[in-house]
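Only one protein chain is missing; all other protein chains are in place.
Here is chain A:
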Amino acid sequence: MIGGLFIYNHKGEVLISRVYRDDIGRNAVDAFRVNVIHARQQVRSPVTNIARTSFFHVKRSNIWLAAVTKQNVNAAMVFEFLYKMCDVMAAYFGKISEENIKNNFVLIYELLDEILDFGYPQNSETGALKTFITQQGIKSQHQTKEEQSQITSQVTGQIGWRREGIKYRRNELFLDVLESVNLLMSPQGQVLSAHVSGRVVMKSYLSGMPECKFGMNDKIVIEKQGKGIADETSKSGKQSIAIDDCTFHQCVRLSKFDSERSISFIPPDGEFELMRYRTTKDIILPFRVIPLVREVGRTKLEVKVVIKSNFKPSLLAQKIEVRIPTPLNTSGVQVICMKGKAKYKASENAIVWKIKRMAGMKESQISAEIELLPTNDKKKWARPPISMNFEVPFAPSGLKVRYLKVFEPKLNYSDHDVIKWVRYIGRSGIYETRC
């Protein structure tokens, strides 16, 4: 269980220090600073063991969050908690920065008291937290006894994430499928590794205590149904996707998912992440990068990169950015590109080529001449991979939302009255091609 939680700024000064257990001494704070933040070599492992104490850290911009424990805890749980902690803080005061943390330190301590108890994670649902931890300190005086007891019963009750008696004039819900594609490709165009990690984020404005059911083109579900309808098998085989693994929000009834593989839940009010999943098969790669690097003598390098978009011509990809690394002894660069803007960024040792928009089934190319300064160093340039960023309006995993049904037996609105919005966004994760 988590013994303590510290937040440091980039210099290693402690901004927040909350110790939950006695086995964590004050020197633990310094140990992490000395051995991780100020370490000679950059510490790349998120888990560090110092003197039989484990430190789990995540970094958000310049801020370090470190959870400390002496016990053998579930590391995944600790990281999940740290991420959740970041989400909660972001929901309360926006960007996690040193200034924001300093300004809201009382609030953070309040939150830490609430979401961790003796090192055990408690309710970290932002919506629920906001009902009783507020940034306006005076508000609690306005709360009546009834409201307070209601909060208590809700937080301690079975459905801790949603309070009763919510009413909306328009029942509306938004569903976002957000995916990020990760790829490593050889110079010849062979896929070395690829996977998609996706999230389904839901924003609900529904009255009462609605029971929802979410359906997607999960291969197992489709095949189960497909047994009855023989002629659909060929079609569904193409459309369904194989999900490697997934996790759900706490509101989802896991027993039902295990038995029927149906996702049913009573959603919290407002925005929440319904599920997270990962797929590795049949991924639609939105872009193909074809590099061509030629070394001309010791002082010159010619680079040509072609990118091809590989999706329906009607769709538009956005925020495309190709990053071509340059050798460390680059002394000058000339770039020519048909589309978009390209620039040599010395501070990052890369040529950055930006294209605002690009339709499907198109291609574009850039060529650059890099001048090199001869050095005494015998080391050969390692040729780091060319990386790419983009955003496309579809799910590269092929995931489709089939339905989202809402039942509210107590109130008088039905599934048809709910306005539903579905959106797909595919982004690049680490999308690299070797050259």
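One rule holds for everything that comes next: a contact is a pair of C-beta atoms (placed from the backbone, for glycine too) under 8 Å apart; a residue touches a chain by one contact, two chains touch by 3 or more; residues count from 1.
By definition in this document, contacts and distances are computed from a predicted model.
Taking the options "Radial spoke head protein 9 homolog", "AP-2 complex subunit alpha", "CIAO1 protein" or "MPP10 protein" in turn, only "AP-2 complex subunit alpha" matches the UniProt protein name of the chain that is not displayed. Of the options A:Val191, A:Ile220 or A:Ala346, the residue whose C-beta touches the omitted chain is A:Ala346.
Touching the missing chain, out of A:His10, A:Lys356, A:Arg402 or A:Arg423, is residue A:His10. Among A:Gln135, A:Ser186 or A:Ser331, only A:Ser331 touches the chain left out of the display. Contact with the chain not shown here comes from a single listed residue; of A:Met338, A:Ala359, A:Leu373 or A:Ile419, that residue is A:Leu373.
In the full complex, chain A touches the omitted chain through residues 10, 62, 328-332, 346-349, 371, 373, 375-377.
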